[in-house]
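Here the complex is missing a single protein chain, while all its other protein chains stay put.
== subunit A ==
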Amino acid sequence: MTLQASSFAAVGLPSLAPRLCRSRRGPVVRAKVEPSEKSVEIMRKFSEQYARRSGTYFCVDKGVTSVVIKGLADHKDTLGAPLCPCRHYDDKPAEAAQGFWNCPCVPMRERKECHCMLFLTPENDFAGQDQAISFEEIKESTSNM
C-alpha cells in the first residue's frame, strides 16, 4: 500500500509557520518526527511475538501494521511507554502512566480487540496470513510519509 501522508485538510486557522524558501530541488520537505530505529525494532519484535502468542495475524495491508508499529515506537520514545497510537487523549503522559492503553492494551489482552488493526483474529475480514514483518518492510511501507 502506498501510504498517502498528506493531511488534506485541516481546518482553517491562521498559520504562524515560517515561510520556507522554495528550494531548487523541488518542494521543501518539512521535517517529520520519526521514531528512533531502536524503538521501531523493539516494537516490531514485540508485535511479531505477541501476534504468535495471541494467535492473531497482521493486516492484509502491511502498511497499516507498519504505521501502527511506528506509532507505538514514537510513543515509546516520547512517553516511555507504547501508548496506543489510534486514540485521542487529553493527557498522554497520564495515560501512559496509568497503562490501560499501553500496548498490549486491556481490550486486546481481555478480548483480542485491537482497533489499530495491528493484531487481527483470523475471522476478521482484514486479517492476512502473516505473523511476521521485517524492518525493511516497515521502512518501505512508510517511506512516503
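Convention: a contact is a pair of C-beta atoms (placed from the backbone, for glycine too) under 8 Å apart; a residue touches a chain by one contact, two chains touch by 3 or more; residues count from 1.
Simple rule for what comes next: contacts and distances are computed from a predicted model.
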item: Listed names "Ubiquilin-4", "Thioredoxin domain-containing protein", "CNTFR factor" or "Geranylgeranyl transferase type-1 subunit beta", matching UniProt entry of the absent chain; value: "Thioredoxin domain-containing protein"
item: Given A:A81, A:A96 or A:L118, the one touching the chain that is not displayed; value: A:L118
item: Residue of A:K38, A:R52, A:R87 or A:R109 touching the missing chain in the full complex; value: A:R87
item: Those residues of subunit A which, in the complete complex, touch the missing chain; value: 1, 3-22, 27-30, 32, 59, 61, 63-68, 70-71, 74, 85-88, 90, 115-118, 126, 144-145
